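Excluded from the complex is one protein chain; the other protein chains are retained at their positions.
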Amino acid sequence: MSVELKKPTLKDYKGDQPTWCPGCGHFSVMAGLQRALVNLGLHPHEVIIVSGIGCSSKLPEYTRAYGFHTIHGRALPVAQGAKLAAPEMHVIVTGGDGDGYGIGAGHFVHAVRRNMDITYLVMDNSIYGLTKGQTSPTSPHNFVSKTTVKGNKEYPMDGLSIALANGATFVAQAFSGDVKRMTEIIEAAIKHKGFSLVNVLSPCVTYNKVNTYDFYREHLVDVPEPLPTREEAIRVVKEHGGHVHGILYVEKRPDFQTLLGIDWKMRDIAAGPMDEATIREIEAEFM
Amino acid sequence: MSVELKKPTLKDYKGDQPTWCPGCGHFSVMAGLQRALVNLGLHPHEVIIVSGIGCSSKLPEYTRAYGFHTIHGRALPVAQGAKLAAPEMHVIVTGGDGDGYGIGAGHFVHAVRRNMDITYLVMDNSIYGLTKGQTSPTSPHNFVSKTTVKGNKEYPMDGLSIALANGATFVAQAFSGDVKRMTEIIEAAIKHKGFSLVNVLSPCVTYNKVNTYDFYREHLVDVPEPLPTREEAIRVVKEHGGHVHGILYVEKRPDFQTLLGIDWKMRDIAAGPMDEATIREIEAEFM
Amino acid sequence: METIRTLEWKVGGQQGEGIDSTGEIFARTLFRYGYYVTTYKQFMSRIKGGHTNYKLRATPYPTQHAGDFVDILLALDDETIPINRHELRPGAIVIQEGKETAIREEDGYLLAVFPLKAIATELGNPLAKNMIALGMSGALVSLPVEEFYAFIEKQFEKKGEKVIASNKAAVDKGYALVREHLADRMKRLEPLPRSTERLYISGNEATAFGSFMAGCRFLSAYPITPASEIMEWMAAHLPAVGGTILQVEDEIAGITFAVGAAYAGARAMTSTSGPGMSLKTEALGMAAMSETPIVIVDSQRAGPSTGLPTKHEQSDLFHMLFATHGEIPRIVVYPSSIEDAFYVAAEAFNLAERYQTPVILALDLVLSMNRTTIPRIDAKRVPIDRGKIVTPEEAKKYGEFIFKRYRFTEDGISPRALPGNPYGVHTASSNEHGEDGYITEDPVIRTKIMQKRMEKVKTARLSRPFYVQDGEADVMLVGVGSARGVIEEVARRLREDDGVTVGGLFIQQLKPLPVEELRPYLAGKRMIITVENNYSGQLLQWLRQHFPIHDRSTAITQYDGNPFRVTRVAGEVKEVLDRVRRAQEAHA
Partner (left out) sequence: METIRTLEWKVGGQQGEGIDSTGEIFARTLFRYGYYVTTYKQFMSRIKGGHTNYKLRATPYPTQHAGDFVDILLALDDETIPINRHELRPGAIVIQEGKETAIREEDGYLLAVFPLKAIATELGNPLAKNMIALGMSGALVSLPVEEFYAFIEKQFEKKGEKVIASNKAAVDKGYALVREHLADRMKRLEPLPRSTERLYISGNEATAFGSFMAGCRFLSAYPITPASEIMEWMAAHLPAVGGTILQVEDEIAGITFAVGAAYAGARAMTSTSGPGMSLKTEALGMAAMSETPIVIVDSQRAGPSTGLPTKHEQSDLFHMLFATHGEIPRIVVYPSSIEDAFYVAAEAFNLAERYQTPVILALDLVLSMNRTTIPRIDAKRVPIDRGKIVTPEEAKKYGEFIFKRYRFTEDGISPRALPGNPYGVHTASSNEHGEDGYITEDPVIRTKIMQKRMEKVKTARLSRPFYVQDGEADVMLVGVGSARGVIEEVARRLREDDGVTVGGLFIQQLKPLPVEELRPYLAGKRMIITVENNYSGQLLQWLRQHFPIHDRSTAITQYDGNPFRVTRVAGEVKEVLDRVRRAQEAHA
């Protein structure tokens, strides 16, 4: 069927009415993502947005596109499965720090090394928002919440450095207080052919009184250009306690599907029985 | 009860008869561990060895000590729970590359940042041994097995670099072909107060024809002293494609339980009802 | 002035606008005034915005049901009236926030509109509008204003005199408004003898407190509604007694940390709701196979999958009874009241250690989050029995190089040595094993140790495995958890309004089901009606597995996320009874 494709606009991407708290950083992430998609000339039906569970993970409900609001921590595997079946779609994964670095940490490290051509936006507010403010994997050391009454004795998870250490081909950090820069970063991430991680510092105005807009405005250090090596990128991240802003590292390398190198036909399943020759060939193995 | 404590010997640590294939690298890991425990003057009843499932994970059955042969991928959380309840015990975790870096990857990254005083020996043979030779997370790129018929298109998991990137306080790599060195490394790991990771290259002689003893003898590069920074350690690991041998990095920092700083009384549960004063105090909250 | 002895009251508004704390203040005030107070909150899975409401029922007798009706409704947003109107009792008063003061009769209720925010702003504290509405509530039932003062003084103690004074002023203003505009509608809530022998507590709090009292000193869990409060309560209380909680990376870690701690000798638990419960399925089997005692709380919410995270349901019964591959000894208990939540939780730890197996403690959102009034706890009812843990002396007697952790014994329960015991060295295992814990594939040992594990729990019993009410009735209403509150009210209503006596059976021990003890109340009855908040009638199906009651049993179900209204259930029960009677007459 021929489809008249007008240039996509922001209006095309308007989904359900957001229920986020006024001022929540997640609004900006959504704005940045939608703007990036429009800038790239992509239509909603060419995009799949997959999320887990959390305030952040409601994004696919609020952005019109093919979407899957999955379960807590499993956005990455669902997204990768979708990408494998439909390589022509642009697959974006969104979700929170709890979703991605807490319960989802195992999938995260494997997605990184698998290097499929998808983009992962972690909407990192260093808190469990939807469950009302518990400590998260990225909450600072000594952070106080209902579950760490005397302060968090764990050290925060360093998703950026882990990704760099485990072979990620695109690693960046954006900030909800700077939608323009975020849009550029997300655009670059989507254009990158391979797994791209964008950790977005996205303040929770209701439950996190430490990692606020002001806090980040004060602490963020600009990284104007990607750094030359992974080690250098890790060094810079560590040096600034993770408070960096920009595209940290990019490597060009064939993505997973290119390497698999098969003739993708997963969705075209003929409605009739298989051809005789194939059947006979397989049957011969059992004779 | 007073217990006469003779100096522990290797005999004290003899458990069930191993069923590993002759020549399996896991024999050496067990030898190195038992020797280290004896050298440290620890008795079997002062040690808990926790494992997952795999050829490697059978180690606690073959080493007499308190042990828990848990389920696939969950050795680390069981071990951490045990350590929290019984801080005076020495807790060692053993298991395979599949167990620890595959299904267990999420627990791994969190155990690293939690920095509890336990020692984790990954018996890494870059293969799923017990299930008969499938590709593992540490199998080389393009590795051929029944599940990667045309070669593994993922890039291997870099457990050492991930641990370094996520704040591990002791990171080392040993080799089953050098039990003496391994024993020293394991001893240092156990003595380290905090989370210690020892990745042991432990060839599977039955299913992995690439990562063999000879391969490692040829490729391993010695790291005689711990490196000064995490970034430097990661650089060295990456430079040699992971084929390094020695203690890579050590950081002194209070472990999790010290930071929690509570007066540990989890196991002494009085057989009678609680004292009235505590009850009344709590009841007052509900009045 | 009419004197009343019960009150049903509700406040509705937008989430994040203090609706909850408004309700709590009134509830606690009435509680201290001598009433049995039961409350129920309705809220949405979002943080700010969206309608929420808080229902309260004050009665001179204990109950577990927050009531079907509303006498006074505070409507602090526009959605409150449309959403809650059907609950208004004829003659109810609705106080609504609006532009201008206006009092008018609506269809079946009196609507009193006040510009609460403006009035509060005038008083110098726009945040105090809820306090004005509270004052009005108190005035409408002639509650002495000092009752509020006492509360305010305690609540805002740390915030200083100014805050206290401004809140008192707001309450006063509420009283004044009523006297000015609604004097003719005032009633008098009869003062009752005050009691210091009661607690006002939620099911989650009772569960946590009971666990604490039973010596639980370790809890590892992952946040999830409606279970998070258990972990948070424990986080606040455990450190003082040398215990700790850990918020871990996921629910699998939640249960496996607990297994590790229990293996090492702590009384350990994990708490979660449905999605987490599903994730714990594999490790549940490990706990049972390795004979490690842990307690797992499932505070049920509406499923399936993420479902309705803040809504009520009782739909995890099947999962709790049957989930995990292979076959394990498991004990599933389900307190039928908030008071029982305390004692059942405490007992769960004894059962776990006595039978060396996981105990699943079921709750449901209503049971977890509702608060009610219960007698102060009786510490004598919480003895601690750690089961067959052996001392070094005892272990030494066996003289074994490898301690037989899975020793065959008469009752199937093996002596258990804790790590550190010099004579108890052994390996616990999730693989099939012999007495020494080492892997075996021998079919004879396998059969024997499987029997040992499965049969050891057969005699396990809570002190109250079930409650019966009017057990001689030939129609029994059966329920678990918060359904007891509904059934009790339904039975009361049927007796009072229709002169019909129906029995009530509230099962607290679901597995092993005390089949023989239950038989008298199920086997020969004319009709068994389960009352359950799920689609499939899971409790009914479970009973049918044990009793061939298929042709004289049915389920009244509801699965819209809300708890039952007594009116609806009573109506359906009457219909069933009519059907049965007609069928019998047709036969005769």
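Quick notes on this structure:
The letters A, B and C name the chains in turn, as written, and every chain counts its residues from 1.
We adopt the following convention: a residue touches a chain if its C-beta (ideal position, glycine included) is under 8 Å from a C-beta of that chain, and two chains touch if they have at least 3 such contacts.
These numbers come from a predicted model, not from an experiment.
Just so you know, the chain we are not showing touches A, B, C across the whole complex. Only one of C:I4, C:M44, C:L192 or C:V576 touches the chain withheld from this view, namely C:M44.
Remark: the omitted chain is touched by one listed residue; of B:C21, B:L259 or B:M274 this is B:C21.
For the chain left out of this panel, the touching residue among B:A105, B:L201 or B:I282 is B:A105. Contact with the chain not shown here comes from a single listed residue; of C:N167, C:Q247 or C:T306, that residue is C:T306. Even with one chain removed from view, subunit A keeps its contact list with that chain: residues 1, 3, 15-16, 43-46, 48-50, 53, 58, 60-61, 64-71, 74, 77-86, 88-89, 106-107, 110, 260, 262-274, 276, 278-279, 282-283, 286-287. Interface residues of subunit C with the unshown chain, by the touch rule above, are 44-45, 273-275, 277-279, 281-282, 284-286, 288-290, 298, 300, 302-311, 313, 315-316, 318-319, 321-328, 429-432, 439, 441, 443-444, 446-447, 450-451, 454, 534-536, 538, 541, 544-551, 559-562. Mapped onto subunit B, contacts with the missing chain fall at residues 19-22, 53, 55, 69, 71-73, 98, 102-103, 105, 128-132, 134-135, 137, 146-150, 206.
The criterion applied here is as follows: only the chains that are shown with their structure count from here on.
Subunit A and subunit B have CA centres that are 31 Å apart. Among all residues of subunit B, those that touch two or more other chains are 106-107, 110, 260.
Of all residues in subunit C, those touching 2 or more other chains are 239, 249-250, listed in ascending order.
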